[in-house]
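Since the structure comes first, as structure tokens, the remarks are kept for the end.
Removed from the display is one protein chain of the complex; every other protein chain stays in position.
Presenting chain A:
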Amino acid sequence: MAGSALRRLMAEYKQLTLDPPEGIAAGPISEDNFFEWEALIAGPEGTCFEGGVFPARLVFPPDYPLSPPKMKFTCDMFHPNIFADGRVCISILHAPGDDPMGYELSAERWSPVQSVEKILLSVVSMLAEPNDESGANVDAAIMWRERRDEFNRIAQRLVRKTLGLSA
């Protein structure tokens, strides 16, 4: 019998494979290591990220699901809640103990009840509706708030880039 973290990740993988939510695909990079996953997220329809397919990497801690995984986009992203290096900053990925931005309610933080699927769905909704109050990328947040056209143009360029089209 393997460790509980591994069993839970296997269970989640199975569930995600059997019943994948729309616009999301995720699974371990290699079957030898269930603690590193790759995820593909389709940009939500009706937003500036529509049509894009964004690859991301999830790294799970050994004590998953007691601690949240880390998520990082492996493509270029320009979004108020994504750091310049691709790290995703949403409350669901933060353990209740640490609060990097100091404003999140504990009710929206990580708990063992959350899952990869819920994380990815939250990221999709984050793409659709950025939270410009938590500035992981302050430039993007300001642009989102004040110069929406420019933001949309950059997003469209990123979408084309992820699809392998020239900007």
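We take it that a residue touches a chain if its C-beta (ideal position, glycine included) is under 8 Å from a C-beta of that chain, and two chains touch if they have at least 3 such contacts; residues count from 1.
Everything that follows uses one rule, which is that contacts and distances are computed from a predicted model.
Undergrad: Name the absent chain as its UniProt record does, using one of the following: "Exosome complex subunit Rrp46", "RING-type E3 ubiquitin transferase", "Ribosomal RNA-processing protein 41" or "serine C-palmitoyltransferase".
TA: "RING-type E3 ubiquitin transferase"
Undergrad: Which listed residue, A:S111, A:N131 or A:Q156, touches the chain dropped from view?
TA: Final answer for the missing-chain contact: A:S111.
Undergrad: In the full complex, which bits of chain A touch the chain not displayed? Write them out.
TA: 1-8, 10-12, 15, 31-35, 62-63, 65-66, 95-97, 106-107, 111-113
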